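Note that one protein chain is taken out, while the other chains of the complex remain in position.
Residue numbering begins at 1 within each chain, and the chains themselves are lettered A, B, C, D and E in the order written.
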Amino acid sequence: MPAETFLVAAALLPFLGSVAAALLPRDARNAAALLAGVVTLASLACIGALYARVSAGPVVWILDWLPTLGVGLTLRLDGLAWLFAVLVLAIGALVVLYARYYMSAQDPVPRLFSFLLAFVGAMLGIVLAGNLIQLVVFWELTSVFSFLLIGYWYDNRAARDGARMALTITALGGLCLLVGMILVGRIVGSYDLSVVLASGDAIRSSPLYLPALVLILMAALTKSAQFPFHIWLPRAMAAPTPISAYLHSATMVKAGIFLMIRLWPVLAETDAWYWIVGTAGMATMLVGAWSAIFQHDLKGLLAYSTISHLGLITLLLGLNSPLAVVAAIFHTVNHATFKASLFMAAGIIDHETGTRDMRRLSGLWRAMPHTATLAMVAAAAMAGVPLLNGFLSKEMFLSEAVDNVGDHPVQLALPVLATVASAFTVLYSLRFIRQTFFGAAPHDLPKAPHEPVRWMRLPIEVLVLACIAVGLVPNLTIGPALLVAARAVFGGATPDYDLAIWHGVNAALALSMGALAGGVGLYLAFGRRINNNPRGGPWLMHRLDGGWMFERAMTGLVRGARWLEGALGATRLQAQLRTLFLVALIAGLSAVLAGGPAAVPSVPLTGIDPAFALLWLVGGACAVGAAERAKYHRLSAVILTGGAGLVGSLTFVWLSAPDLAVTQLLVEIVTTVLLLLGLRWLPKRDEAIVAPPDETRRARRRRLTDLVVAAAVGTGLAGLAYAVMTRPAPEGIARWFIEAAYPQAGGRNVVNVLLVDFRAFDTLGEISVLGIVGLTVFALLRRFRPAADSLERPRQQLRQEAADRAHADRAVGDTATDAMLIPAVVITWLFPFVCVLALHLFLRGHDLPGGGFAAGIALTIAFVLQYMAHGAQWVEERLRIRPIAWIGVGLLVAGVAGAVPWLFGRPFLTAAFQYAEVPVLGKIPVASAVAFDLGVVVLVVGASVLMLVALARQSLRRAREAAVEQDSRLETRA
Amino acid sequence: MSAATLLAWGLGLAQGMLVLAMALAAWRALRGPRAQDRVLGLDTVYLNGMLAIMVHGLRTGSGLAFEAALVVALLGFAATLALAKFLMQGEVIQ
Amino acid sequence: MEIVLSLGIGVFAASGVWLLLRPRTFQVALGLSLLAYAVNLFIFAMGRLKVGAPPVLESGTDAAGIADPVPQALVLTALVISFALTALFLVVLLAARGVTGSDHVDGQEPGQETGQGKPSQREPGR
Amino acid sequence: MSRLLPHPLLSLALAAMWGLLNAPVTPATALLAGLVGWLVPFVMRLLRPGAVRVRAPGVILRLAGTVLVDVVRSNIDVARVILGLNAGTRRTGFVSIPLDLRNPTGLAVLSIIVTGTPGTLWVQYDSGTGRLLLHVLDLTDGDAWVRRIKDRYERPLMEIFS
Amino acid sequence: MSAWSDHLLVLPIVLPIAASGIMLLLDERRSGLKAAISLATATALLVTALALAWRMTDTPEVYRLGNWAAPYGIVLVADRLSAMMLMLTGVLGLAALVFAVARWDRAGPRFHALFLLLLMGVNGAFLTGDLFNLFVFFEVMLAASYGLVLHGSGEARIRAGLAYIAVNLIASLFFLVGVSLVYGTMGTLNMADLARRLSETGGGAGLFEAGCAVLGIAFLIKCSAWPLGFWLPPTYAAASPPAAAVLAILSKVGVYVVVRLSLLLFGAGASEGFGQGWLFAAGLATIAYGTLGILGARDLMRAAAYAVMISSGTVLAALGTGNRAALSGALFYLVGSTLAAGALFLLGEILQRGRDPAAASLAVFADEYRDPFDDEGATETGRAIPAAVAIVGGAFLFCALMLAGLPPLAGFVGKLAMFSGLAAGAMPPAAWAFILVLTLSSLGTLMPLVRLGTLGFWVPHDDSDPVIGPLEFAALAGLLGACLVLTLWGGAGLAYTDRTVAGLSNAAGYIGAVLGSGTP
């Protein structure tokens, strides 16, 4: 099998395993663990098998994904990737084994393993990324799966909060990483890692170097929990311990380190790199170590210790020395082994005793000697005790610290601070061991401690063995892999180094021993006081609690966002509408002004007719009157609006638009009836009662603003209208319609021909609107419930009926019937005449003013008049109309009329027009558009009758309901 | 004086008078004082508007204004009827 | 005529906008009506004004001299649509008045700032 | 006859309306007018209006003449009132008239005549008592108005709609 | 014209009309039959859209309604952008409909007719080549949306609906003013003819541009651009979920039109670049405002509504940069984010079923600090997640990643394409600003969605867990499946949007196709 197959299999297997695990039943513990273990080991085997190939050069496999962006799935296994992949998979396999026994029987373990495998896949994706963007993709995926894993015990509030915090901070880094990578891609011209790695000089000399560097480091530092972004890591410890061990100590946090190593050849060896990375590493190392000292929780101690060690590695990378990079890689591996084993040990202690609080634990040596031994070895490795792996890399670190003392005064402190941090490490390692395993026998623990099952200890044994093996014979164990990794980073420029245990007495050894001694001394001096520190937080940094600040910041962010949203937005309709008009005004005005001064009118204008001016005086007065009266005198306002509408119609007549006049008049009538139907259900409003005694100044000011806005919009629209009308008309499409209407479409009324033929598609849409509105109105009114104060029947009717009751010779309702007696007779007999008018408007509309819509509205008015004269009940006993069906028929008729031309191979809505020669009658024009227009009529009648009748029926319904209610009230009283 | 001039001036004047009548009726609609006065005003505005439409048809010699006038004559009362009924019964359709 | 019609459009529009900015739903409904009139007249005006030359072809009609039919067709379509939507708005305002008990555009009287336990409906910083 | 042509007068009126609307009358419009006159009245069957029988065409013509003259005269009278050309005081007021006419259609025609004549307004009709309340702009003598309405309009109408 | 496929362009409009016409004749009680007709129609619409996109070439397809030639009659024009939007509508529409058939279609009368007519309006708006016809279809779409927003009634819907209708009616009036000004100054309504006249005469007068500006405001209101879009969040949050899901496409119609017309009319010539700066500013402001809104959102529906705003703002801003590659990425992003927002609306309802939203919103602010290591007695045993919750939760996470533009989903692909497009150009300050705002918006979207998701799925509720019916599951699966397809075939997708933008920028090609050889 080719190497690429192994590579692809290694990358793909974890994801497949993840899906498979997700499908397992919740209690399939063993199956899930077995699956996870097999998948991880198989993947490890695949990677392992490629070792020989990798020593020769990277194995690359490419899958196109977004070729236009130069982004694909490129698996690229070189030495560095190999080392990290093995680390990820090997520790992964051990964690799986451990987790199998750690997780309780109640836990739905398949979910855990599913997420864990997905995480393994994502991590491998980072490590194997041969494309910068692909790296970003998997980078964010690790954040996501980490989130899911931290939140595994989601009932636990700490788990939820920890998961969110981790995701927020690491996702922020990921977003920065994306931008940073894109900048690198811009500089290099490719996202391909091999190309990028060959372009170090171009990158470092680019003006975009600094932004790219800062952005990429944002990602690396957040992911690797570097100060001040480290705050998420301790909180991530709310995850189950195997997860903490794996993600938040051994692997995921190393993604940041990996990224810095990966791009070290192209980004490092500049001052910016030195100061940013170095400072971050130093600060993190010290803060982490200092904080670790004061933890009472085992996992807390390990978490801060992890932070400190990550700082150490980062500091190494920041030193701009290839040798330091090698040390960093080495320490990364070492840290992973001893820290994972320590976490597992802590987990066992927690598992077997029920607590992780070092103040309650003591003397566990007796109960679990085996575990205690393992933990002690691992802790010694962490403390840098000779003959263990931690010692080797720690010594390399100290040696680099000494070698890289620069000229800057701050740089002089490097060895000192490095030693201090090492001493702190010794201190907390010692405390960990001493407090947990030694001292008096434990009492009052939640569980009686004993050794865990054999298999749970095995992973620790393996890891501790590794610590010892590497510590004893580094060249036989880690040596070759480290070399391959270093070669992958530096190529031919790989520095010489020596992994020997003994380098003779040198400065590094002295510092190392000093740190050991210092740590022990510090513990002896302060151990008791540290244990008695009740708060658990570190001295000096007590008040600087990152988690608290983060939560505060998040809460503040949400509150601030809400405030800003309120300040920049508007929830009140009036404010929204004001904004709308103002913006439109500004937009229109600025466009006009930008277009230059208006040209002098050059067209002959129609002379001013005084009658027309007077007409508009009436119109204006009606409009202003309506605006003024609409609040307290709604009926007047309706009347005046009617007047304004009439002036509009007259204007249409005057200015050669008879169709518009007819339609506007009809619509005007129906609208008035509609408004009045609605008025019935609105609250009574009386100026004397409602108007506030003294209007506030703010209200007055708002009204003034509104007045200004209204006047400005009016002026604007008037100005635009005048400007356009005084300009010569463009030679547009109008002429063609006038010329083609009769010869090509067989109609003399060009407007109607436009509506039913040239632009019949508009009309189809228009009637759809009408139908939709009818349906909506119907739906709303079916559920309509009036406000309490409108429920009662109108005052007038109650009074009239009371009067009827008072008269012996009158029946209830006589007054109402008598009042409508004459109108009812007239209106009944008008019905057929209106029908004929509608027929006329419909049939002659093609040649004269009218058309389907006007006809439909006229018919509607005929119906509504009957309703007004006789009441809903009377009409519905006689005329059974099903308006909704009419809407449907209208749509279908219009649609079918439009589609029939398909049969003749013509496009939709193609109209046919012909003169039919009929004996006796002579030549008769036949236009198929009439069929279309028939659909319009039917729909218009259906929709408008539906709206009016649905509204009108409310009174009927309410009256009936009110009567029923009254009856029931009487019943309850009796 | 030609027929055209005569018609132009005479009918223009007639139309002016009708619009003036509209204006007076509109004044009543604006002033009230009672709602019935306003409705009456609107009814008169409609009436005179219709007549003005007819005279406009005469002025322009076009029969195309006829439909508009007919619509007012036959259906224009519906709006005022609705208003009157609203005053009388408190609702338009029972 | 142009100046008269322009002024008329302006007055209609201003009255309509004023009403649209008022707090009562019925005012808004009338405002929509008035503004729609203004806009319809505006569309119509875009075809320029002609007296006594409707776009209806009769024998001897001068095709060049008659009014532009296109804006008239557009107005007709717009007229129908605005009629429908005015009706809809009216019914919605009735329904709103029914369920909220208020005819204020925000569904609550200005005094009662938060209604229905929906804090997000509160007034923003003015 | 009545099933095929439910309202012959109405049919005639509708056909005439169609003819007027679509003049000049061609064979085609005549055919259509006939169709309209024949078919549209069927919608009236749905509304089920009360039966209306019209008699005495001579009376109709006479009444029409009377009304025409009254309308013209009243127009001039009212115009004078409005323009303040009438010397002396003017009284305005209500008159109550007991009507014998009960046919709704007849009443409707009467109301149209009365209201269509400037100066008089049909205000209220009580179907129980048959009394009509009339408002008169220039009310010189109440009884004269009662007689005028009853003699000039009500009687012919009762003949027509008996 | 004879083959059925010749009429493919008009089917997205005719099919819904016919189907809703038939359904209106059916009694309200025959809900099963109606659902079947409705689903069949929606499927047919999707198939039509796919077929159109499949056969699309570099030359736009033109359909002459009524057989009248282009500048005079109304034409339908389909290019890649139209086809893309039709497909999006088809997917979202079908999914929302399937979801609705599970229960929501019975919440009010005539749901299916309204729904199909909404699709018709949207499709018409995407297809028409005529400015006034566009108005008509806008109105069809809006009228149906009014109905759908109010579908199911209830106080929240009616209150929101009132404001929604008022604002959009005004927008429609602006639209009319704009269109008529354009007609009054240029004498035509056909978009291609307009572009031709503009390039020939130099057009350009202030009045014409005022018309375009007013028109632009109308469109920006529909896009819910800041400060014109405050109507959107309350409306979408109040609407019934299937309605809200399909409404997600509505604001994109405004975006579509702005993109189409800007590039057609102002891509070159006398008024080149007209309004570009304003579009950019409005786009950025919209993203920022939407992010603020989503940050402060108290429930999922509102968050989804703000996400709709953000996605509109993104396209506007990308258009405003004048960078074609960025626009291509933005269009890709538009598709994905609209699908995801639609899915989020559906999820929001599933999640809120039977739950007291007030209690949840209180819990957000109880987020006080607690030392994680003090939780000695805290439960450390997991809870099994019922399959329904797992599905809903997974879908939610999927949507959150899509909307935040996080890898590896299509939202990320879109953002990546925008970023690399911007990075490939000259990188003026505007490009940096855009990148910054988009990045912050990603984070600002992710954080609140995670918070809401945590509250919804992880905070223990006393009440029952959400249940999800098979139809609802199918709807979600459809939407997320479409996102997944978009992700996996992102390369093809980006190639498509690249060609789309190239076609949009080639105004001459569009004009030629529409006006070309055609004689009346």
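In this section, contacts are C-beta pairs under 8 Å (C-beta built on N, C-alpha and C of every residue); 3 or more make two chains touch, one makes a residue touch a chain.
As a convention for this text, contacts and distances are computed from a predicted model.
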Chain excluded from display, named as in UniProt, from "Phosphoribosylformylglycinamidine synthase subunit PurQ", "Ribose ABC transporter permease", "Monovalent cation/H(+) antiporter subunit G" or "Branched-chain alpha-keto acid dehydrogenase E1 component beta chain": "Monovalent cation/H(+) antiporter subunit G"
Chain A, residues in touch with the chain not shown (by the definition above): 796, 799-800, 819-820, 822-823, 826-827, 830, 833
Contact footprint on chain B, counting only the chain that is left out: 1-4, 6-11, 13-15, 17-18, 20-25, 27-28, 34-37, 39-41, 43-44, 47-48, 50-51, 54-55, 57-63, 66, 69-70, 73-74, 76-77, 80-81, 84-85, 87-88
Positions on chain D where the hidden chain makes contact: 17, 20-21, 23-24, 71-72, 75, 78-79, 81-83, 92, 94, 96, 111-112, 114-126, 129, 131-133, 135, 137
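One rule holds in what follows: only the chains that are shown with their structure count from here on.
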Touch-network distance, chain B to chain E, counted in steps: 2
Chain pair with the higher count of C-beta pairs in contact (A-B, A-E): A-E
Centre-most chain [mean C-alpha coordinates]: E
Separation of mean Cα positions, chain E and chain C [Å, integer]: 27
Gap in Å, rounded to a whole number, between the CA centres of chain D and chain B: 22
Distance from the mean Cα position of chain D to that of chain A, given in whole angstrom: 73
Shared interface positions of chain B, touching two or more other chains: 64
Residues of chain E engaged with two or more neighbouring chains: 132, 136, 139, 143, 146, 150, 153, 158, 162-163, 166, 170, 177, 181, 183-184, 189, 234
Which chain pairs touch, all of them: A-B, A-C, A-D, A-E, B-C, C-E
Complex contacts: residues of chain C adjacent to chain B: 51-52, 54, 56
Chain E-facing residues of chain C, complex: 20, 25, 28, 32, 35-36, 39, 42-43, 45-47, 70-71, 74, 77-78, 81-82, 84-85, 88-89, 92-93, 95-96, 99-100, 105-107, 116-121
Chain A partner contacts - residues on chain B that touch it in the complex: 12, 15-16, 19-20, 22-23, 26-27, 29-30, 32, 35, 38-39, 41-42, 45-46, 49, 52-53, 56, 64-65, 67-68, 70-72, 74-76, 78-79, 81-83, 85-94
